[in-house]
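Yeah, one chain of the complex is gone here, protein chain that is, but the others are all in their spots.
Chain naming follows the written order as A and B, and within any one chain the residues start at number 1.
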Amino acid sequence: MQITKALVAVVFSLVLFFCWANVSVQPQAQGAGQAAKAGDDGLPVNNALVVQKCASCHKKDDKGRLTRISYERLSPEGWQQAIKRMVRLNGLSLTPEDARAIVKYLGTYHGLAPEEAKPAMYYAEHRLQEETVPDESVRTACTVCHTYGRIISQRRNKEEWDLLVNMHVGYFPVVEFQGFRRFPPPPDAPPPPPGTDTRHPADRAVEYLSKNFPLQTPEWSAWSANMRAPKLAGRWLLSGYQIGRGRVYGEVIIEPTGVEDEFTTKTKIQYLKDGATITRNGRSIVYAGYSWRGRSFNDKGKTADANAAVTTTTDAAELREVMFVSRDWSQIEGRWFWGDYEEFGLDVSLRRVSSEPLVISANQQALKIPATASATESLTLYGANFPADLRAEDIDFGAGVKVKRIANASANAVTVELEIASTAPVGKRDIALRRSFAPGAITLYDKVDYIKINPDNALARLGGVRFPKGYQQFEAIAWQRGADNKPQTADDLNLGPIDVEWSIDEFPSTYDDDDKNYIGTLSPTGFFTPSVEGPNPKRKFERNNYGEVWVVATHKAKDAAPNAKPLTARAYFVVTVPLYVKWDQPEVGR
Amino acid sequence: MKHLTAINRKAKRVEEYIAVNEEEDDVFALQQGPPQQRPHYPVGCSLVFSPGWEVDVTGGTAGLCQPVERDLYDCYISCYWPAQVPDHLNNYPDWTSKCANATKDWRKIDLVFP
Partner (left out) sequence: MSTFRLGEFHPFSGGGQDYLYLVPSGAIFALDPLSHSLLGQLKAGERSQDELITNTTAQGFAAPEVEETIKELYQAHVIANGNGFPAEVQAVPMPFPLQTLVLNVTNQCNLSCKYCYEFGEDRVATASTLDGKPKFMTEETACAAVDFLLANSPGRRAVHLTFFGGETLMNFKVVRATIEYARAQAHAAGKYIDFSLTTNATLLTEPVIDYLAENHVGVTISIDGPQEMNDKLRVFSNGQGSYEIIAPKVKELLAKHRTRPIGARVTLTSQVVNVKAIYRHLKEELGFHEVGFAPVTTSPVRLYAIGNDGLRTVLEQFTELAQEYLACALRDEQHGFSNVSDTLQELHAGVNKSHPCGAGLGLLGVAPSGDIAPCHRFVDSDTHKLGNLATGIDRTTQVDFLERGHIQRKPECHTCWARPVCSGGCYHEAHVRYGDTGHANLHYCDWIRGWTDVCLQIYGEIAARNPKFLAHFEERKAI
């Protein structure tokens, strides 16, 4: 529907071009003359190496500002990419050490404020996410090729946004008609109504971007004054979640390296569902005081089976960490990921361990409320500094749930026996252990009302011969209808993963669609392995093995009546061609 | 129906259908039931359709070039999808040197890391 509208908009604006043609176009200022004209909004470069390596082309003015570089702020990945382009196309030559130092300086002092970076974190984290692009011109000019996350990871003044447009036109001239500009209307078209905005999408996008993503912002002023090297050394507890494998609990020891903003890590984590334990060693850089980029290796070293990384059941040889450090250095959140398309990952949340007790997670996500009387359940809580004199009444789950006794306790884990009353209200519960809270760590429910597939919209890529395969893990999540008694509403409760049977249904997009015979295989655990890339001589027109299907999950409750309808859910799934260009900046974590 | 007036014969049939099915199958009430899913673009897909790179205008692959290798050099030479396919113009002038015909020699095409 969106696209239909967009086409209508294109057609409509064709009519408007005629008028545009009469509007004089402002001559674009070139980068070289920029510093002198740009006023006082540029950021001075106070780093000798950056000046030494860049100023031969990017002229320095008397206020220490370099053309281009002083008028934009980017994420570490943005700077990394810019430097690689300078090397590739503009004859820059750098040692890896210098490149690293330059990215670190620019990613910090020409970076983003935390408030600015937060909405774009998913892009650096390589998450599959629905994007809403709030501005039509940006959609037309930018996001037809790029993700919106890439756009909003940047800040520039107006002239810089203009120059970015020019760079695209210069390097990739086709963009002119792909989205930057409209075609002229037929010569006999009537003039557009007065007051019509007849500018091209690229020009309107520049206006929108310079207004909403300018170089100077209150957030950046405040943050650049306050920014400092974070002190993160210490013990941290980790709770996490991996699609298909469930909850993870563990700890991370962060140690200083002697270089500000850089750390080493020792990680030990356990998958709560299958008990698998993993230890890893890592290294990281924190840009701009909060933006963690790191990587870690399993204890088998990098020589571990190369396939290990793709079989989510195994420990990845190398994984990358992109995280966001809270302003008070008490929490770090983000994603650890691996895979050729960064398709595997853990959502992680780290909390700093102080001298106080800290409860962070439980071994189950949901507990069932009995229909009558009461039920006894056993539950293990994870955390740190659990006191030796811990008593049942120190642990609180809210109304209807009574801690009968502590069955087993250590400083890091405690197993409790719970009595759940049939009258206990349905809902998410915080777990309180003395003064420590694990917010919403457990959910009480009466029944599974429906299931959903996570992710419900996914993309895998053919590969295996010349290009890597892009895999996809699916899982089914059980849901309860929530307090309003209506399913599919905002108050519904996520009860965590549920066992299902997996299958693939055709998504009929052509008359005799048979994609499901070609795209690949879905395992009984919901793990999809795509077929090989390249033309398939067995398909009509030698089509590739691509296709789109429904992934279907079916859940039959063990205690359900024999004729009861099973719960089902489906996800739209596209298996498509490889990417031939990998725009990824793993260097920022090295 | 009060607010919509059926004009042509098909509209009258639609109206009759709704009237007949109102009781047993209240479509309006069903909207609280399981959501029907619409196919939609996964994030990061190129959405200019001519054809698109990963997905076509409907969010699927039916409209892509068949096979895509047939389209590859057009994209390369014309610099059409520089975010997905290497461009001939500036960044990768030698990308196709090992492969004269993508539909046949696609195994010789390289992945590039800009």
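One rule holds for everything that comes next: a contact is a pair of C-beta atoms (placed from the backbone, for glycine too) under 8 Å apart; a residue touches a chain by one contact, two chains touch by 3 or more.
Predicted model only: the values in this text are computed from it and were never measured.
Enquirer: Quick one: say which of A:370, A:508 or A:586 touches the chain that got left out.
Expert: A:508
Enquirer: Over the whole complex, note the residues of chain A touching the chain we left out.
Expert: Where chain A meets the chain not shown: residues 1, 3-4, 7, 186, 489-490, 508-512.
Enquirer: Which positions on chain B touch the chain that was left off?
Expert: Against the left-out chain, chain B lists 1-11, 13-15, 18, 27-28, 31-32, 35-38, 56-58, 62-63.
In this section, only the chains that are shown with their structure count from here on.
Enquirer: With centres defined as the mean C-alpha position, give me the chain A-chain B separation in Å.
Expert: 23
Enquirer: In their shared complex, at which residues does chain A touch chain B?
Expert: 3, 81, 84-85, 88-89, 128-131, 143-147, 149, 171-174, 178-179, 450, 456-459, 465-468, 486-488, 507, 509-510, 513, 515, 533-536, 540-544, 546-548, 569-572, 574-584
Enquirer: Can you list the chain B residues touching chain A in their complex?
Expert: Touching chain A from chain B are residues 32-35, 37-40, 42-49, 53-55, 57-62, 64, 66-69, 72, 78-87, 89-91, 103, 106-109, 111-114.
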